[in-house]
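Sharing a structure below in structure tokens format, with a few things to ask.
Our next item is chain A:
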Amino acid sequence: MNEIVPVVDLRGISIEFPGVKALDGVDLRLFQGEVHALMGENGAGKSTLIKALTGVYAIDSGTITVLGEQHRFAGPAEAQDARISTVYQEVNLCPNLSIEENILLGREPHRRGGIHWKEVRRRARAVLEQLNLGHLDPGSVLSSHSIAIQQLVAIARSVQVDAKVLILDEPTSSLDTEEVQQLFAVIRSLRDNGVAILFVSHFLEQVYEISDRMTVLRNGRLVGEFMTRELPRMSLISKMMGKELDALTELDRSDVRARPDRTDAVPLLLAEKLGRKGSVGNVDIALYEGQILGLAGLLGSGRTETARLLFGADRADQGQLTIRGTAQTLRSPRSAIDHGIAFSSENRKEEGLIGDLSVRDNLVLAMQASQGWLRRIPAPQQDQLTEKFIAALDIRPANKDALIRNLSGGNQQKVLLARWLITNPKLLILDEPTRGIDIGAKTQIQKLISTLAADGMSIIFISAELEEVLRLSDHIAVLKDRRMVADLPNDGVTMEDVMTIIAGSAA
Partner candidate 1 sequence: GGGTDAGTGAGGGSGDGITMGFAQVGAESGWRSANTKSVQDAAEKAGVDLKFSDAQQKQENQIKALRSYIQQQVDVIAFSPVVESGWDTVLKEAKDAGIPVILTDRAVDSSDTSLYKTFLGSDFVEEGKKAGDWLVEDSASTDGPINIVELQGTTGAAPAIDRKEGFEAAIAADPDLAIVESQTGDFTRSGGKQVMEAFLKNTPDIDVVYAHNDDMGLGAIEAIEAAGKVPGKDIKIITVDAVKDGMTALADGKINYIVECNPLLGEQLMDLAAKVVAGEEVPERVVTEESAFTPEQAKEVLASREY
Partner candidate 2 sequence: MSVVTRTPAPLNRTRISLLEGKARYAPTLATVGLFLAMFAAGAVMYPGFLSGQVFLNLLVDNTFLIVLAVGMTFVILTGGIDLSVGSVVALSMMIAAALLQAGWNPVAVIALVLLTGATFGLLMGLVIQVFEIQPFIVTLAGLFLARGLCYVISVDSITVTDPFFTAMAQARIPLGGRMFISPGVVIALLVVALAFYVLHQTRFGRTVYAIGGGESSALLMGLAVPRTKVLVYGISGLCSAVAGVLFSFYSLSGYSLAATGLELDAIAAVVVGGTLLTGGYGYVLGSLAGVLILGIVQTFISYEGTLSSWWTRIVIGALLLAFILLQKLFSRKVTVT
């Protein structure tokens, strides 16, 4: 760092939404050739700050200085022109277009007579290679890929340009370890080339691995700017939360041991060679009451698709499913729910949120659906349920009537979790429930899962974080290339064990 002048200098940024002061006099400096982490709990204002910088939101007060010049971008387009490249928190691409177009949209190379499609493909290939995604067909439609691939494509788009500033808002939330490493390799090489990188993540490991410096926000206010290596994790967390976290000690404690299979009892759910043509196959699961089953695998290995089969979101066409001793075919989510199965999707934007409805309406939706339209849950009961879960999961803002689309990403996730918890299901399938959730809330949710299981609920747990899966599950089912390849009882299984299975030959 030979320059003292920051590339980006935000001073006293304030933004107010009706009823919420999302940012209150926040400063942020980004220097050339550094990775800067923006830290804070869910709803602290990280995404809002990024949107303020890139002109998505107009600021109420403060100054934005880029390369010594004061700016007020009127929109993302202007920010891009100033060579600020951004990946926003939710995957913001066009699902109807191909991967290559999504990467190059708005900056397609031209030649005489129009867009140079060959060159488009070449450039897209190049950047995909860089992220070790060379196997993807650049011409395939984005919507045919999983959310993780979509996230990677968004990243590919952002690093494809020759940017001075690269902003990544929770880019790793659905990536697995390997993908994260690949991304970090790219980030490091960009940093070494002098790009200033702003990085948001709730994974402390990642933050400590990649960042040089960090800015911490709490409740829309600046807590401070720190050098990463000078700030111990514990103090970072207490700075983010504003209090000491005793739960943090629990975080590393692996207090879950495998509950023994109760082979005497009838399994709650028994899948034998369950599968669906062109999707996943060979799913063999025996899940007993009160057990937690973790699904492990690389991204695209078919975890989500397994979950969808078990929930009836897609229909199985191979194998057999037995629920509490009777054979069943699940034709729709509705019929799965009637059997006491619940499923929280990894894709909260498209498969979870009813964006224009309030927190309360979203929260009671599944319960209301089970009760049928005729028996409306009485308003007082709705309020009481909502308040209970707002408190239990620390949903912020604690306003039942706020539209859910105005909540921060992590808080949206909490509402969706609560949606299923109130239906008190027998089997809860959680696909990336901790995605985008801050560390405090994550511990809370992990504890909650243990407690629920202890109370007799069965849980299928999917997470990109293998540690998390190992820590919580009684059993671990490993998927590879969209087939289930192993079912390990969790008695001292290590990450390496799982990795070996994934890496090993299918046989």
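By our rule, a residue touches a chain if its C-beta (ideal position, glycine included) is under 8 Å from a C-beta of that chain, and two chains touch if they have at least 3 such contacts; residues count from 1.
Picked so that all candidates are chains of the complex that A comes from, given by their letters.
Just so you know, these numbers come straight off a predicted model, no measurement behind them.
A.B. asks: Only one of 1 or 2 touches chain A in this complex; which?
C.D. replies: So the chain touching chain A in this assembly is 2.
A.B. asks: Tell me, which parts of chain A touch candidate 2 in their complex?
C.D. replies: The contact residues of chain A facing candidate 2 are 56, 75-77, 79-80, 86, 88, 92-98, 101, 105-106, 108, 110, 113-115, 132, 135-137, 139-141, 143-145, 157, 177-178, 181, 278, 298, 300, 481-482, 495-496, 499, 502-503.
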